[in-house]
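The complex is shown incomplete by one protein chain, all other protein chains being positioned as in the whole.
And then chain A:
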Amino acid sequence: MPSYDTIIIGAGHNGMVCACYLARRGQKVLLLEAANEIGGLAAKREFFPEFQVSVAHSISHFSAKVIKELNLESHGFINPSLALPTVGLNRNGEHVVLAHDEGGAASLSGVSEKDLASFKNYQTLMYRYAAMLKPFWETVLPRIGVGGIAKAMTYAKLGLKLRLLGKSDMREFMRIAMLPARDLMDEYFDNDLLKALLSWDALIGSKMAPRSPNGPVVSLLYRMGGDFEGAHYLPENGIESLIYSLRSVAEASGVEIRTNAPVEKILIQGNESGLKVEGVKMPDGEIITATRVVSSADPHRTFVDLVGVENLEIQFANRIRRLRSEGYVAKLHLALHGEPKFTGLAGPEGRMIIAPSMDTIEFAYDDAKYGEFSRQPVMEVLVPTRYQSGLAPPGKHVISAHVMYVPKKLKSKWCVDAREEIKNKTIDLLSQYSPGLQDLIVHAEFLTPEDIESNFRVTGGNWHHADHVIDQMFMMRPTYEAAQYSTPVPGLFLCGAGCHPGGDLTGAAGHNAAHEILKP
């Protein structure tokens, strides 16, 4: 008799969501986390004595269904009433600000009347598309060519939804879905800051720039499916409240959680009837048996490192090898002894984007894609201490910034000097928007994608485990034969960001995987 019904590898939010659903249906679940803290990239960590922050610093589209079904609100996860404004920073203080009021209506300032009018049209259309796609993010997309009418219906529904857009909107969707972000923005707007700001969420986390083809608009629509129509927000009590509420539900449902428990190998038994997952092997030799193993680790780590290619098909293993999963986003954490001031802003409000134009983003990408630092990086800056107490001593602050594009493979190889150089360059750039910042800095931490890879066990240091690009999405995510949460190895499932629908704090992959595992 196996000791557990299910072992879940990785207590990131998706692993926890999956664990909760399975345990609530009576399964005996063991959740193993390699780090000493649960939460993965959303885990709060002390980067300097008394200063804390998580790598994932905001939420754009966490699943409302998961919040409701797991009753996260009674376990301490509370959505705010207001989303964060997104601010396109301008060095001279003339910012572009996109905000949402309590009713969810967007307001845009700092742009021309013409752009304002265009924005209304843009928004109406994009929200229609985002709403059309939304149900499919939380649906298991069936394997093409396999299964009966019920499975075909999922695609029929998608077709119908498309058709219901009406002829002209449907045609327009077909046209813009694959457009590079640049083309879409140029069609609608004049203001450079606005264009850079709106295209940001189509690109961040993937190896993509404004001129990149391959479905950035779909990635944008994925994020626009959130409660605040894609505007980022912080739950009350911060990102950690998501992780803690999930832990609370997991524990209440009987999930056993072990931290400091890295899995060395997924144990696979082979005999005349083929392969079957047997459990996991820990580094100290301990063997834990289970009916199934569900991995929230990225596909590469799961298949190549934990399963081993000797248990996989050759072409399948090579599709995992070819997944585009190289991270290009670094993380800057600053411990400050006072509140930073940004030119033209009353306080360090919202999600501040430093990207003067789409060309700046493109040039930053051009450097990085050939393995060099961006001469002028672009970034997304948040001061979480503005919204949440307890991350720093009273009166002190933390800056959290996603910096693009920082190649995981640096041509000149990562070393202390290289890291210092780009860290200082990033701080210098940030100081241009926040004069006096340098004097406030108590400590600065710079996590390159390589650091994110080694600290958080994410291949390539890629948040999404595999880029959000059209050939790696939907029923192709991470690749066919593993895109429905089950895998070619009987008893092994995936539930992480490398599955449909993808990365970010959404819980959808964990939810969908549990649905697939529990299906009658």
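The criterion applied here is as follows: a residue touches a chain if its C-beta (ideal position, glycine included) is under 8 Å from a C-beta of that chain, and two chains touch if they have at least 3 such contacts; residues count from 1.
One rule holds in what follows: contacts and distances are computed from a predicted model.
Novice: Choose one: "ABC transmembrane type-1 domain-containing protein", "Urea ABC transporter substrate-binding protein", "Gas vesicle protein" or "Aminomethyltransferase". The correct choice is the protein name in UniProt for the chain not shown.
Specialist: The chain we cannot see is recorded in UniProt as "Aminomethyltransferase".
Novice: Taking the entire complex into account, which one of A:150, A:314, A:346 or A:416 touches the absent chain?
Specialist: Final answer for the missing-chain contact: A:314.
Novice: Specify the residue from the set A:113, A:272 or A:417 that touches the hidden chain.
Specialist: From the options A:113, A:272 or A:417, the contact with the absent chain belongs to A:272.
Novice: Touching the absent chain in the whole complex: find that residue among A:304, A:429, A:442 or A:470.
Specialist: Final answer for the missing-chain contact: A:304.
Novice: In the full complex, which residues of chain A touch the absent chain?
Specialist: 269-272, 274-275, 304, 308-318, 321, 488
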